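One structure follows; several queries about it will come next.
On to subunit A.
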Amino acid sequence: MSSAPTPPRAPAKGPGKPAGRSRELPEHLKAYKGVWVFIELERGRVHPVSWELLGEGRKLADTLGVELAGVIIGPNDGSVGAAGADAAAYGADLVYVIEDPILAAYRTDPFTRGLTALVEAHKPEILLLGATTLGRDLAGAVATTLATGLTADCTELAIDMETRTLASTRPTFGGSLLCTIQTLHFRPQMATIRPRVMSMPDRRDAAAPRVVTEPLSMEEEQIVTKVLDFIPDRDQDTAHLAYADVVVGGGLGLGSAENFRLVRELAHVLGGEYGGSRPLVQKGWIPADRQIGQTGRTIRPKLYIAAGISGAIQHRVGTEGADVILAINTDANAPIFDFATHGVVADALEMLPALTEAFRRRLEGAARAA
Partner candidate 1 sequence: MHCVVCIKQVPDSAQIRVHPVTNTIMRQGVPTIINPYDLYALEEALRVRDAFGGTVSVITMGPPMAEAALRKALAFGADRAVLMTDRIFAGSDTLATSYVLSHGIMRLAAETPVDIVFAGKQTIDGDTAQVGPGIARRLNLNQLTYVEKIERLDPEADEIVVHRRAEGGVHVLKTELPCLITMLEGSNSMRFASMDDMFRAARAEITVWSAAEAGIEDQTRCGLRGSPTVVRKVFAPKPRQEKAKLIEVAGLSASDAAPQVIDALLAADRKLADHLAAG
Partner candidate 2 sequence: MPERFEAIVVGGGPAGNAATLTLARGGVHVLQIERGEYAGAKNVQGAILYADAVEDMIPEFRDEAPLERHIVEQRMWMLDERSHVGTHYRSEDFNEERPNRYTILRAPFDKWFSATVKKAGALVICETTVLDLLRDGSGRVIGVKTDREGGEIHADVVILADGVNSLVAQRAGLRNEVKPDHVALAVKETHFLPSDVLEQRFNISGEEGVVIEAAGAVTEGMLGTGFIYTNKESLSVGIGCLVSDFVDTGVTPYGLLERFKQHPSIRQLLDGSEVKEYAAHLIPEGGYRAMPKLFGDGWLIVGDAAQMVNSLHREGSNMAMSSGRMAAETVVELRRNGQPMTAKALRLYREKLDASYVIKDLKKYRDLPSVLHRNKQFVTTYPRLLSRAAQTWIRVDGEDKKTKERAIAKSFLKGRSLRGLVGDAFKIARAMR
């Protein structure tokens, strides 16, 4: 049987030594300069949250009067270079890069080793990562290794000029409250930010960025975890309401289980997910994992279309986080109109197919033009 786990590797002593609670930044922490954004590169594609964070990082760097850098860790198949050019186009002054074949697919140990080495060598004061499953996994490991502060799932970042520290705001207690957290006497100040929270910056054509490359001092034999396969979601029809960008929801106003088909069709055209309110689950029109609302899934999409949903408070709690909410209901004073951003007083059974058609024409038009 396996031996007892070895005693914990003492985290790097260095900057992690806890200092007193005084406002003044201790001497050895002054060496930490610059704002870094981890560019999440997987299977040759960069997750858009990385560009959103470069936009936010630019603001923080300008406030502090320091440089903004992108950090790219990946295989040496050229995708890292391309990502570096894009990073510059989205505002990065320079990029720190580690390229190595064993970094083809994300694994905790090699990526943590690489990012930790870059931080210890070049000492950023702020390190931002996207709150994706990759970003959160990596951030947790790196923050523990560096024994520094990490705030997760932030929805707002600002600089507290009094202490030149990052003030990150995030939801707590299941989203019913917000709290502002700071890392006063430890560097770097780490934070993960949810996708689609920060706005996407404009892409400007920029010269190739300054690149600082570091080696990954690690061999494949040292890495225990192996990636056997990647199964894309297309194959499984599992509802990913919590992560969807577009959600179309149906309620009792649809009148019957058959009419729920209209909700699925619109969701399909928009490349989004479909779901419904609690009563639909009870009537068996939709499975429980398709339920939107307090006892179902909390959704935070860009667009939520609520068709024939009255908008009971349990439903509001689960959908209020959407950027744009279009409510379609025949009852003008249905509660849903109190928290939707846009409303159409009409019959969902007519509006849904019409919207499906109009969106299909609009999107095909856009596709042909691109």
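Keep this in mind: a residue touches a chain if its C-beta (ideal position, glycine included) is under 8 Å from a C-beta of that chain, and two chains touch if they have at least 3 such contacts; residues count from 1.
If you want to know what made the cut, all candidates are chains of the complex that A comes from, given by their letters.
Since the structure is predicted, the reported quantities are computational estimates derived from the model, not experimental observations.
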Options 1 or 2 - which one, within this complex, touches subunit A: 1
Sites on subunit A touched by candidate 1 in the complex: 1-9, 11, 16, 18, 42, 47, 105-109, 112, 132-134, 136-137, 139-141, 143-145, 147-153, 167, 170-174, 176-186, 196, 199-200, 224-233, 245-246, 270-271, 289, 294, 302-303, 320, 323-327, 336-346, 350-351, 353-355, 357-359, 362-363, 366-367, 370
